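Every protein chain except one is present and positioned as in the full complex.
On to chain A.
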Amino acid sequence: MVAFDEMTGSGAELRPAYDALDRWLKEAPPEMLALRRSQAELFFRRIGITFAVYGDEESTERLIPFDIIPRVLTKPEWTKLEAGLRQRVTALNMFLADVYGPKECLKAGIIPPDLVYRNACYQLEMVDFKVPHGIYCHIAGIDIVRVDADTFYVLEDNARTPSGVSYMMENREVMLRLFPELFAMHRVAPVDNYPDQLLATLRSVAPRSAPSDPTICLLTPGQFNSAFYEHSFLADKLGIELVEGSDLLVKDDVVYMRTTQGPKRVDVIYRRIDDDFIDPLVFRGDSVLGVPGLIGAYKAGNVTLANAVGTGVADDKAVYSYMPEIVKFFTGEEPILKNVPTFRCREPEANAYVLDNLDKLVVKEVNGSGGYGMLVGPHANKAQIETFRRKLKASPEGFIAQPTLALSTCPTFVASGVAPRHVDLRPYVLSGANGISCVPGGLTRVALKEGSLVVNSSQGGGTKDTWVLDA
């Protein structure tokens, strides 16, 4: 399987977007590049950007490797991608409003009702509840992979609390500091307006009863969460308070935040706590991270939660397989972005095929994320394959399978020099009462191991700066 390389295509040509970068790479003295790489690492260590890796006992926090060679997308490539992202996120929000409201898509047979009703992420608390301004998924991270010059697939929709945007911003910051000459050679679309756009989005969805200058805070599970760095980073950039559950109090269905000047009413909460833990009076009673009474305040219309409760039903991997139909049903348009062909193991014929071809397929848990609970057939040993075979036979409805895609590669610094490594892309799409916005690019993740297709930071992936060329 030969992957499409974003710099060299099939290997022989030099694609125009990489023209200047290629020249620069050839001319730059190796010592200089080595120096800049160590400077980049120093920079990340100094700002303390780390990521906790679950299941890794030796170190709970570590740096995500950063690769200094940027990934470059042309303006036309991005324009098409962006149109597809807007369409997809529009459909996701319409789907959520529908399954918690009139359920037209279920009546029309677009998606089997049990996929929604039996889904633990379909939150019954949200049934017939009108969320402020009708928006459920304010912040979406849509994972995109590329297989050739023209074809981008959506690999996953992340509609709950997608993370990683701080890396997108820090990566750019580091590149600007270390390689000003590269930015002089390219017109790179900026990403530093993301906090402004996010703040504008959050302000736009404040309850109608809120003052024109609503009070917004970011609710974090706390410093032991793997993305705590990002939570504090974003709160700082947005100029909003970073709070934990114990900093908030609900009285008479109104949320207050403790401040040095006394309790302050809160209008919008950018929450980075999962549904299950957000209110111990409604969801898991053993949660100490959440805010008792928060759902009551939410349902009384006194506070906006971003993202809304219950968005997980839209990014479920079994629901994912119906996204092309969902997009068509709600937007009336052909999907601009394709789905990866997906076998639904809940369908006996599909499962039989999957069981026969485990060594060729990628099998994913319907409710898993972050590369946990996943089988990459071609790279798995016999024992791993047999483990999944047992799981698939026991509960087929818990899994989907996809062909192993030849993800595109980008030039990457490795021990032996510059070599192609597989990448994906997570653009961040914001939806508010003020419309949809999306900063150009997103977070590029790169599988640093030769031949590896798993880009997740928890599985040894790194990141790159992502450039969208303005011209």
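One rule holds for everything that comes next: a contact is a pair of C-beta atoms (placed from the backbone, for glycine too) under 8 Å apart; a residue touches a chain by one contact, two chains touch by 3 or more; residues count from 1.
The criterion applied here is as follows: contacts and distances are computed from a predicted model.
Novice: With one chain of the assembly withheld, which option in "Cytochrome P450", "FtsW/RodA/SpoVE family cell cycle protein", "Branched-chain amino acid ABC transporter permease" or "Transglutaminase-like enzyme, putative cysteine protease" matches that chain's UniProt protein name?
Specialist: Per the UniProt record, the undisplayed chain of the complex is "Transglutaminase-like enzyme, putative cysteine protease".
Novice: Touching the hidden chain in the complete assembly: which of A:84, A:296 or A:411 does that?
Specialist: Candidates A:84, A:296 or A:411; residue touching the omitted chain: A:296.
Novice: In the complete assembly, which of A:251, A:360 or A:393 touches the absent chain?
Specialist: Of all options in A:251, A:360 or A:393, contact with the hidden chain holds for A:251.
Novice: Which one touches the absent chain: A:15, A:37, A:284 or A:449?
Specialist: A:284
Novice: Tell me where the left-out chain touches chain A, residue by residue.
Specialist: Touching the chain left out of view, chain A contributes residues 113-114, 117-120, 122, 124-125, 127-128, 249-253, 280-282, 284-285, 292-293, 296, 299-300.
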